[in-house]
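Just one protein chain is left out here, and the rest sit where they should.
By letter and in written order, the chains are A, B and C; residue numbering begins at 1 in each of them.
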């Protein structure tokens, strides 16, 4: 099982703060997971979109595996 | 009358913190005043030497006049 | 290294004065404050959301990187989240080093990295409503 989390404007568009995703046997990327979960909302998500895998910045094309935590969010505005 | 002041290592070499100097009728520079006051100690003064005229940075070649305050000191180390 | 994430306001000096850094000649600190306007329009407050489990780790990575690059003796980062009113402090970064140039560069490097890497999102609240502040992309993820 992959844990998926949404923050800020992504959370607002998705109307929830996370989801769980059963990883298929094949290799999947962060983007694949997002597409599967977002469905029709994919087009409404703010762009650009950042992704973190296991609480470290990653790329939408980065592979994910069972047990990972993937987070999707807009560019940050800390400081 | 010109008021002359010495600071830091310049004060130590001159063995006093200031002097008064009667300006001659002719135009004199800060350097002329220093040479007249320092006498034989001129060669012992630390170099480079900075000068302030009326409490603003100036050059050794800057002209001075009656009533001015001239200060001689080594490069500063504020901060 | 001290990293604090909190809702409450903080006293910048109290946060650093107990820190005894031997051999440091310079301390540079940055305090970020909620401005009263954004793009000319008045702001009432900020609402800051973050990703708690990642924030702590990412701030530690940012601090460690700056410490190595700029020879910092110590780093303190305090960052608030939640509702922060106009004029209030948002965050601070303080660094110590032997010399001033390293301290200035190290502090600025951390503040810059926070803007593009630390998972915080700001919403500006004004009498007209609220809007997310546009964020910045990290260089290596553009």
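Basically, a residue touches a chain if its C-beta (ideal position, glycine included) is under 8 Å from a C-beta of that chain, and two chains touch if they have at least 3 such contacts.
These figures come from a predicted structure and were not determined experimentally.
Partners of the chain left out, restricted to shown chains and counted across the full complex, are B, C. In the full complex, chain C contacts the hidden chain through residues 11-14, 20, 22-37, 87, 98, 100, 103-104, 107-108, 111. Although one chain is not drawn, its touching partners on chain B can still be listed: residues 5, 7-9, 48, 50, 52, 55-57, 59, 71, 73-79.
By definition in this document, only the chains that are shown with their structure count from here on.
With centres defined as mean CA coordinates, chain B is found 72 Å away from chain A. Computed centre separation for the pair chain A/chain C is 25 angstrom, with centres defined by C-alpha atoms.
Centre-to-centre, using mean CA coordinates, chain B is 49 Å away from chain C.
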